[in-house]
Each structure stands twice: as structure tokens, then as C-alpha cells.
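Supplied in C-alpha cells, the structure appears directly below.
Every protein chain except one is present and positioned as in the full complex.
Think of it as A, B and C in the order they're written, each chain with its own count starting at 1.
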Amino acid sequence: SDLQEYFDAVIGADQKIEPRDWMPDSYRKTLIRQIAQHAHSEIIGMQPEGNWISRAPSLKRKAILLAKVQDEAGHGLYLYAAAETLGVTRDELVDLLFEGRQKYSSIFNYPTLTWADVGAIGWLVDGAAIVNQVPLCRCSYGPYARAMIRVCKEESFHQRQGYEILHTLSHGTPAQKAMAQDAIDRWWYPSLAMFGPPDADSTHSAQSMAWKIKRFSNDELRQRFVDMCVQQAEILGLGLPDPELRWNEQRQAHDFTQPDYTELMRVISGDGPCNRQRMDHRRRAHAEGAWVREAAAAYAAKQAARAEVAA
Amino acid sequence: SDLQEYFDAVIGADQKIEPRDWMPDSYRKTLIRQIAQHAHSEIIGMQPEGNWISRAPSLKRKAILLAKVQDEAGHGLYLYAAAETLGVTRDELVDLLFEGRQKYSSIFNYPTLTWADVGAIGWLVDGAAIVNQVPLCRCSYGPYARAMIRVCKEESFHQRQGYEILHTLSHGTPAQKAMAQDAIDRWWYPSLAMFGPPDADSTHSAQSMAWKIKRFSNDELRQRFVDMCVQQAEILGLGLPDPELRWNEQRQAHDFTQPDYTELMRVISGDGPCNRQRMDHRRRAHAEGAWVREAAAAYAAKQAARAEVAA
Amino acid sequence: MKKELTELLLRLGDDALIAAQRLGEWVSVAPEMEEDVALANIALDQVGAARLLLSYAGELMTEAGESPAAAGGGVVTEDTLAYLRDDREFRNCLLVELPNGDFAVTIAKLLFLSAYQRLHYDWLVASTDERLAGIAAKARKESAYHLDHGTQWVIRLGDGTAESHRRMQAAVDEIWPYTHELFQADDLTRRLDEAGFGAAPATLRDAWLAIVEPVLAQATLDRPADGWAPADGWAPAGGRAGLHTEHLSYLLAEMQVLHRAHPGAHW
Partner (left out) sequence: MKKELTELLLRLGDDALIAAQRLGEWVSVAPEMEEDVALANIALDQVGAARLLLSYAGELMTEAGESPAAAGGGVVTEDTLAYLRDDREFRNCLLVELPNGDFAVTIAKLLFLSAYQRLHYDWLVASTDERLAGIAAKARKESAYHLDHGTQWVIRLGDGTAESHRRMQAAVDEIWPYTHELFQADDLTRRLDEAGFGAAPATLRDAWLAIVEPVLAQATLDRPADGWAPADGWAPAGGRAGLHTEHLSYLLAEMQVLHRAHPGAHW
């Protein structure tokens, strides 16, 4: 059809699809799924780091962490808004999350056990997110691409803060350095797993690449992340917990041990250390806030009615 | 009447009135009020000390404190049982407490701010309680007198433990000693106030003395307590916060500053620092436990029915 | 007057810090995602103000050769004051340390505190101590935003559903007695007032009522009946003298745990 041809032409010319444009149903669905998952991840992702706000070891760190977690809530909000341009509501998406029909990033199903985990999440998890997301700034769907530009800018700020936490710890007391190393040991493989299953097993990738939603394969991005981290770990003076990690002169890249994809699948399917806790937490917050949202709606309705009477 | 004469004769002969005996209504009411207040005090009194169970600074102290608070619950239980011999139920008494129609000792409306407060409560509050209660072991009502014998034995154990806490603190680091002194400074006058208003203002005293429920006046007991504490404070190496406190050779007793009875009345009437907190706490525990008590009753009823069918 | 100024800075700074700590507990559990952002933002403002105030207090203490007992001397920083004092050394009002309760209780605390902070900072802009005046000039703008946010919610909840009205009224009734402490005068406030360093808090109460009462009225809520004098009603206090509720030491145990577990470490 004409519409499909126009759509294909826009994609082909590296132009943006906008909400008013016609788009194939499967394109719309893929985007909704991906943007929603991303939004859910920001919201659920507040929990592991939020866990340390009350205990941040200096007021400066407390302020930085508060600002970061606040940014995540903000990211969630404008990603939901981007998804809404595709004809779903935030409430529908939240329901899909609660029903387990949409996911969030499985990385947030690991616990933050020490303060150093806040650093490791910043450095590794936000670092992996950036590698994943920078190409999304050129995604073919306009609202998503624009949201990602803002998200990436803030994420790279967060990543630097995480790196700085680890740097301070690794140059601090022996106990602090041990805490930092322990955190990296626990977060390294889960971070690698954030790029998803190996290309051979990745189901959605080919179509997403064709639509220019996705620009690089899981394995390409994972490799890029590893290469980036090796350098930074050296400056930190901390080790990465992979005895097989070494420079491959031929490939001009690092060889490394793949994460345990069986574990990844188990965590995705609900059996990570914190899946139940994270969802219970979110559900409880939502349920306990119901009376507040109802009150806000009732008040808004009254105000509208009053305005009408007055008019 | 004969009954009244018999009652008077028993009292006169320093014998015990037992539940099966006839007694004047006002005697019964006075006893119910007093025993219930005493029982309520044990139950509410679990809160200020319970506040430090989770933070006790050594495992030995944690064990001792757990045992003490457990004893208080136990005292509450057998004091309610003693009151029940007078023809009221525990549930009725608890309702009267919740409705504010019965009181508990106003001392428990002060907060426990530091660990030393646990020591000060043991030494001063339990100490005052013992001075108050030892004469009650000879009270004319048998079940109450017998309950008090057991209570007093355990209370004197508690008092010694509190004294020992303070002794350890006062011989510890400067911070520990300061903590101990601070606790005594805060608990001294409220403890003096535990003996009630001065004799001149005491409404119930004369009749209670005649009935041999009460054996000494408020002021007599207060004086006894002060004299006892002065000696012990010296051994502790801690001061009592009363610049007027000194030995009076003529009276063979210590002169001292009276507590602020206006404050006492304010705390009794509900405006102490923790009145609302203590009652809210108790009410919430009671409300949140309702489904458990209902389940226990339902199960007991089912078991009874099953036993009947089986019989 | 350095000593009095230090004490004033601790009162203001501790109010801000403890308020921030309580607000921080809402992050990821607020009733709306927008509210996660808003409450975190207010918490952030309060941490920011606390840092300025406590840093200044720390500098004055360092000059005077004073430090909290647990710090054992040396330079007193914002973190020395935040992390190495016990509850008996904190100078915040009781209102800020009370548990969050439900959202209505948090909003009642927010309205009452921010109206007071707004007025107090307004006054302090004219403090004869220039540095304090500068801090106040920044903080008063933030307090105005907090006050607006609290106002909007009190009205929405008070004039929302029957349930929200009931909860909001209960929250106002519960928190109201703790507002008296904000305006209590003592020797310190009298001396500060004379020196032109800080407001006599009692003089702020009429202005505070002029802010708060219309909000309650618009929210269709009853303004709790009370006399202002303690004798006329329950007016819990003691925070300015370090006599707190049983809640504060738990809050501090959590807040300070990591800092204290690693003495002397940098973060």
C-alpha cells in the first residue's frame, strides 16, 4: 500500500516516524513493548539504589543519590509519555507490568548489599545502559529517539558518579577497597547479561534492526561494553572477575567469558533473588497510593464542575 | 448487717478477704480500680523498655532485658487474673483502658531516650514500685496480696539489674557515665511523682488505709524511697538532681524538693510526652491481633464441637 | 554571639536534615510517580540547605575548638555534625522526626513545616549575619515551592473523597500539637532576637496562622482547637534541647550506620 511504501521510504531515508504517521501494527507493538519495558525498568530501578538513600555515608553522596533516583523517576515518566504517543495509556502499561505481561530489566532483581553496589550500578549498569541506549538516540521513532537523547545525557552523568564512588572507595581504606571489589565481582556478569541473549538466540533482533529501532546486535554491544570497562577498571585499580579476560590482538577486542544465560533466563522468568520483592514493593506502593489518586481525581472533577457553574 | 460485721472483723484481725467472701461494693470497686491500673501499668510498661531490646549493647543485656519485659507481661497476666476474681473480665478491663476510663502509671508516658534509661527505670522506677508494693503483700484482699508477693520478688530482681546497668555505665567511659547521669536527671522527679499527690491532696487514701488495702501514706512511702536512693546513688557515684537534697538530723530523714505535681496532673490527664504514643501502640497491637484471637476462638469452638460429636 | 549563632544554625540545619531523611523514605513508594519526583526534589532542597547550615556551624565550632563527643576533636564538617552526633545532640524540632505515617500525615508535616521555614527564612534574609542571610535568601525560594506543593495536596485531599478528607483531617489533628514547638521562645531565641541574628519564633506564629488557616479552610478541614500556651493544650517540645521522641534514635541509627562503621574514611 501507499502507506507502507511511505513508511518504508522514511525508514530507508533515516528519517523519523512521528505519532501522526501510519505505521505497521507490528512496528507499533514492538515499540510499545520496548519503550514500556524501558520505562518500567526506570521505575523498578529506583528500588535497588533507593535502598541506600537513607544510609548514604556523606551528605554530598546523599544529595547526589537522591538526584539520581529522582532522575530515574523522571526518565520513567517521559518514557511512559513516549509510549503513550503510540496509543496506550500509562495505566494500561502499569497493569501489564503488574500482570507480568511486560518485563523490566532483569538487572534490578539483584540486591544492593553494600554502599559500593551504588557505585557498581552507576559504573556498570548505567554504563551498559548507555552502550545499549546511545544507538537508540537515532531510533526511527521520533518521540523515543528524542526521549533517549535526554535519558542518555543524564545516564552518562550517573555513570560518572558511580565511577567516582568506586574510585573513592578503591583509594580509601582496605575495607572500602574490598567493598568495591566485592560489588564489582557481583555485578559484572549480570551487567554483561543486560545486553540480552547471544545473537544466535535473539528472537526480535533482525526485524528491529530492519526497522532501525535497533542498530547493533546484542553481541556487538556487549563487546563494546567489555572493551570500555577493561580500561576503566585499570584506572580504578580494581579487577574484573573473569580469569579469561584478555586482549585479542587479532580481533582488536577483548576475549571474555560469557555470562550465564541460563541464570539470565531464570531471572527473567521470575526466579531472581529480588523479583518478588521488587514487584511486591511496586504493587504495595500502587495499592497504598490508590486513595490519594482517587482524591486527586475527585478534586479535579469538582474543580471542573465548579468552573462550569461559574462560566 | 452480719456480712458487714464479718467483713470488718476479718479486716480488723488482719485476715484475708477471699473472692467467695462478701465485701462492700466500694471495697470491690476500689480494688478493681487499683489492681486493673496496676495490671495496665505492667502491660503499657513493656513499651519504654521494649524500645531497647533490639539495641541492647551486649547479648547478655539483651537476654536480661527480654526476660524482664517478659516478666512484666507475666505480671500483667496474673494481676488481670487477680482482678477477675472480683467479677470483671480482662476484656472489660482492657476496654476501660482503651476508653480512658482506667489509667496506668503515668511514669510510662516518658520516653526512653538512651540505654541508660533502661538502667534508670530498673533502679528508680522499679525501686519506687517496690516501695509502693511491698506493703501490698499484706493487703487485705487475698488474691491481690498473693500476686504482689510474686511480683515484688521479681521486681527486686529487676531493680538490682537496673542498678547494675547504671553501675557499669558510671564506671565506664566518660560518655557512658554522662549517659547514666543524664538518665537519672530525667527520671528522678517522675519517679518521686509515682507515689502520687501529697497526702493532703490524696483523695482515696484514708478509706484504703482503713480497709488495709493501703498501709502507708504517699508521703511516707516517698520519703522512704528518697532515703533509700541517696545511699545507693553514692555507691553509684552519680548525683541526684536536687540541690535541696540533704540529711535532716532532726527528722532522721532527707529533706528534698517535691516533684512538680502540676506536671504529674498534666501527664495523668493525658498530656505527657508519650501518652498518645503508648495508647496508640497498645490499641494498634490489639486491633492488628483481632483476627488471630478470632481464629483461636473459632478453632476452639470447632474442637469442642468435634469432641462432642466424638463423644 | 558565635555560640548562639552556632546553636541557631544547628536548629535550622537539623530541621532540614531530618526532614530530608524522612522525605527520602518516600522515594519509590509515593502514591504517584510524579510525587516520587516531587518529594525527592523537596528532600534534595532540604539536604542542600542542611549542608550550607551545618557547614557554617561546623566552621564556627572548629574556630571555637568544639566538636561532638564522638568526633573527638579536629575540624568539624557538615558530615561530622550529621553523622557523629547522637540524638541527644540533635536540635531539630520533633515534628520533622515523626514517622511518615500515610501520605496525609506527610503532607500535613510538609505544609506546617514549609510555612514555618518560609517565614523564618524570610526573616533571616535580614539577619545581621550576612552569611546566614545569604543561605536564607536561597532557601526561602525553595520553601515557597514546598509550601505551594503542600498547600495543593492539603486542598486536594481535604476536598477530595470522603476517605481522603477523613485521613487529611486525622493527619492535621495528629500533627498540629507539634507545631507549637516551632514558635517556642527560649533564652537563645531571645538573645538572638536582641542581636538581630534570628527571629523570635513566637512573632512568626500569627503570620504562620495567616498562611495555614486559609489553606485548611479551602480544604474544608477543621482547624484544630487549641490554645497556644502549653497549659491550654498538648504542646510536645524538647527537640531544641535535645530531648526527642523515641523515633529519632532509630532514624539516626540507620542514617549514620555506614559512616560510623568506617571511622575516618572518605566517601
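Everything that follows uses one rule, which is that contacts are C-beta pairs under 8 Å (C-beta built on N, C-alpha and C of every residue); 3 or more make two chains touch, one makes a residue touch a chain.
Bear in mind the structure is a predicted one, so any value in this text is a computation, not a measurement.
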For the chain not depicted, the shown chains it touches: A, B, C
Residue, one of A:19, A:87 or A:270, that touches the chain absent here: A:270
Hidden partner chain, touching residue among B:77, B:137 or B:245: B:77
Residues belonging to subunit C that touch the chain removed from view: 70, 86, 249-250, 253-254, 257, 260-261
Residue ranges of subunit B at the interface with the undisplayed chain: 43, 46-47, 50, 53-63, 66-67, 69-70, 73-74, 76-77, 80, 115, 165, 168, 172-173, 175-176, 281, 284-285, 288-296, 298-299, 302
In subunit A, positions touching the absent partner: 51, 55, 111-114, 175, 182, 270-271, 273-274, 276-277
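Heads up, the rule we're going with is that only the chains that are shown with their structure count from here on.
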Chain located farthest away, centre of subunit A as origin (C-alpha): B
Chain closest to the assembly centre - both centres taken as Cα means: C
Among all chain pairs, the one with the most C-beta contacts: A-C
Subunit A-subunit B separation of Cα centroids, rounded to whole Å: 58
Contacts with two or more other chains, residues of subunit B listed in rising order: none
Set of subunit C residues in contact with two or more other chains: none
